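Mind having a look at this structure? Questions to follow.
Removed: one protein chain of the complex. Kept in place: all other protein chains.
Letters A and B mark the chains in the order given here, with residues in each chain numbered from 1 onward.
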Amino acid sequence: MIKCKTSKEIGGMGHSKKRKEDARFIQGKGNYVDDVKLPGMLYMDIVRSPYAYAKIKNIDASKALEIEGVVAVVTGKDLEKYGLHWMPTLMSDTQMVLPTDTVMYQAQEVAAVIATSRYIARDGKEAVRVEYEPMKPLMDPFKALDEEAPVLRVDQEGKTDNHIWHWEVGDKEKTDSVFDNADVVVKQQMHIPRIHVASIETCGCVASYNKVENHLTMYMTTQAPHAIRTVIALVAGHVGLTEEKIRVISPDIGGGFGGKVPVYPGYVIAIAVSFLTGAPIKWIEDRSENLQADSFARDYHITAEMAGTKDGKIQATRFKVLADHGYTDASANPSKFPTGLFSIGTGSYDYGASYMEADAVYTNKPPGGVAYRCSFRVTEAVHAIERVTDMFAKKVGKDPAQLRMENFIKKEDFPWASPTGWSYDSGDYHAGLQKAMDAIGYDDLRKEQIEMRKEGKKFLGIGISTFTEVVGAGPSKDFDILGIKMFDSAEIRVHPTGKAIARFGTKSQGQGHETTYAQIIAEELGIPMENIQIEEGDTDTAPYGLGTYASRSTPTAGAAAAMAARKLRDKAKKIAAHLMEVSEQDLEWEPGKFFVKGAPEKSKTIQEIVFAAYTNHPEGMEGGFEATHYYDPPNLTFPSGAYICVAEVDAETCDIKVRRFVAIDDCGNIINPMIVQGQVHGGLTQGIAPAMYEELIYDESGNILNGTFMDYLVPTAVESPSWETGHTITPAPHHPIGAKGVGESPTVGAPPAIVNAIVDAVSHLGIKHLEIPVTPFKLFKELQKVGYFDNNA
Amino acid sequence: MTKKITLKINGAEHTMEVEPRMLLVHAIRENASLTGTHIGCDTSSCGACTILIDGKSAKSCTVLAVQADGKEIATVEGLATAEGLHPIQEGFHLNHALHCGFCTPGMMMRAIELLEKNPNPTEDEIRWGIAGNLCRCTGYNNIVSAIQWTSAKMQGKELPSTEPKFV
Partner (left out) sequence: MIAENFNYEAPSTLEEAISLLHEYGDEAKILAGGHSLIPMMKLRFAAPTHLIDINNIPGLSYVKEEGGMLKIGAMTKEVEVEDSEIIKSKYHLFTDATKLIADPQVRNFGTLGGNLAHGDAANDHPAVMFALGASVEITGKDGKRTVPIDDFFHGFYTTSVQHGEVLTEIQIPAASGRFGSAYHKAERKVGDYATAGVAAMVQIDEDGKCTRAGIGLTNVNSIPMRAARSEEVLIGSDLSESVINQAALFASEDCNPSEDLRGNVEYKRHLVKIITKRMLNKAISRAK
């Protein structure tokens, strides 16, 4: 049970308050970017390359320009005149806005058509004739490293290969020595495939430049409006669009998941065209454009190894990664972390040696990879460690649950220094796994598994994933994006009547900030959460912050809210002492009021105190009741989880069904249990998606084979099982409210649990590993390889 | 080449000149300025554009506006009345069946027809009944709960708890 310090009326932490933001969404009054309509607005559609790699010989826009209503066709050559044909990526790489001579991936932007309606813009797009000279694309990231491979990024002066960067962490010598002397070593190559966030709302914007005021208002689907404002200023400052002249408004966002962090060429083209024409320009992607051209996620080829003793003690891990970034490194990682926080991949286990290295390459695929519901590559790392842990258990002949229990870092050993340099803040891994095992009936399932194997119609598998997460980027000493430190902010203004508005540098895309932030402030100030209005997403009004992704809102901005509220509570105490004519030391706080120690009848409510701040504040004190805080976290937070999946495999058709799935999460103190549970449910469905359904597939010629929702298989309510969730609570010791962040945990933790379950179901047939997504077809092929159908045809 | 049509949306008549190729969803969103109905894909896969045409749930991105001439169209904007929210809206709110809200209008419009045809659906029937509507945020658990809650509410039965259940 979650204990609440505040009454239900105040609605502080721990209350499952219903969401404040729902009212507009359930009545069709949300305001998404495609709902923005401005006078004189023109529409943009984008001509895209059918080839993955080609020279552009000619672009003939004459037929398009003949269409009534087509206003302009913009090419890279047009943008070149203003130096706007290239832009920086968030990883200090560069990306074409529109090409002047070469296209580098299929569906790349080639030209933009501006018209008076979206229908005419589409007609114009069809009428633009582009002549290409196709070249053989480089699709295989391993071949991209061959010496004879053609160099793709000839735009980079002196570039002689397709290698982007090398990264490593850990003690190589020590790790190699443990491996050399270990009883048991398991090794597995695995691919975490290229996937897409596929938020139901695609990306888009309305760029509105006011020539008279030299001012740009940019409505756009962005998870990080302030960072975008700064990036626009960096790209367009030289044409006079400096940061104070830019207002970014991120309206309601129909799902982000990391895919709405990058700056896409369409945004920049829209700004450029609005700047040149003075008309507002609307650009809204189609779904197929969104899937085919916007930043992908994952695409890590990992060789994972684990060494240990024959009785099942883990001693070391070694990971080698090849990262396929496509045509440019358009990740949205903190600058110093090219592989993101992949080094969390040592997992939840107590051992002292690990070495990880990664290399990134360019290929002729769309750029990326974004942190899709993930603190930058944690999903890939957790998949690797949880797969090899299961393989290690199998090899030493131990039950995977037992092996994990025996290797977990103990509760009393926190803070724990990981061999790759993290200081895990807190955790209780044994309690989490035990709770999950009890909930699912682990021992009975193992018995049923044996029975079902005897019967032979269906095979039962039980898969575990016990992951440690790392979220809340991040402490400014290490974490920045383009040099901007990754702290985040909150500003609270309490009005004279005791009602408040609070503004943040983050931006909700469905996470429920309007409710949870209000609850944090209610917890700290005792003002009912219903009376606290939350605002985000307008750079003109909100304090600077780096936005919402990587489960960072609660760890950073949530903490900022608590800290700002505490500043106000300190002020409130002074005012209360003044009002009651007692000393501050004689006052005690309970949610909503200060009272005199030993005389609880003598008290002042927060509302009375706030009123006094405007009407009767102590002499020498600044009037009003407002506070701002920029929170710089001392450490990241380390949520964890114990997930168990029960899967059934049809012995004939290879059909796979998730029968049950229990997820026990530990995200520290919980602000709103209902919302946390909702986040977990959603993340789990985004976990089953790559585990069993989703993958962006390209052929050798660079064509995407599944660039629509017909073939990119987003799970429906039928594929998604009925999730069972729960929690353990181990507060983050360094966080003001002991919270850790939860949004991404289920997406990170679910895939290995599912794959471990499927592998477990067919392990007796000789299957050791399965690559995701594990489809019936893939399983059929693997079972064929081990000769299963020779005897069971 | 344009045609004059009249759409009866949520009881109000909207007369407009449209090209035959105009999709009903665009007529609703842009000509009638009712932006609660959304567009999430281009292959009739996601269901964000679901509305009711003469009471039947339809993907308005795959229906031409001219096909709906003279028909009764219901969108999310018409659900609440002077008396308050429609039970499905209440159900979605109380059961936390929405996060970003983008799929929500289509999901609710679909659920209305589902409950109309099958007032007492099983969980399985609900899941198959909303198989044409993608939600990327909620994992569907709470959408199923919301439809079950609405089913009880519409039949005057005892209402299930809307507190989250944990293992």
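Just a few scattered comments:
Note that in this section a residue touches a chain if its C-beta (ideal position, glycine included) is under 8 Å from a C-beta of that chain, and two chains touch if they have at least 3 such contacts.
Just so it is clear, the model here is predicted, and its values are computed rather than measured.
Only one of B:Ala32, B:Leu64 or B:Met108 touches the absent chain when the whole complex is considered: B:Leu64. Interface note for the absent chain: among A:Glu648, A:Glu719 or A:Asp760, the touching residue is A:Glu719. Counting over the whole complex, chain B has residues 1, 3, 19-21, 23, 42-45, 47, 50, 56-59, 62-64, 66-67, 110, 113-114, 128-129, 131-133 touching the chain that is not drawn.
Hidden from this view is one chain, which touches chain A at 118-119, 122-123, 126, 286, 288, 652-653, 655, 693, 697, 705-706, 711, 713, 715-716, 718-719, 775-777, 780-781, 784, 789.
Here is the rule we use: only the chains that are shown with their structure count from here on.
Those residues of chain A lying in contact with chain B across their complex are 16, 18-19, 21-30, 32, 34-35, 37, 118-119, 197-202, 252-257, 286-288, 435, 439, 509-512, 662, 664, 673-675, 677-686, 708-710, 714, 716-718, 720, 722-727.
Note for the complex: chain B touches chain A at residues 19, 21-22, 26, 29-30, 33-43, 45-46, 48, 75-77, 79-80, 85, 89, 92-94, 96, 98-105, 108, 123, 126-128, 130-144, 163-164, 166-167.
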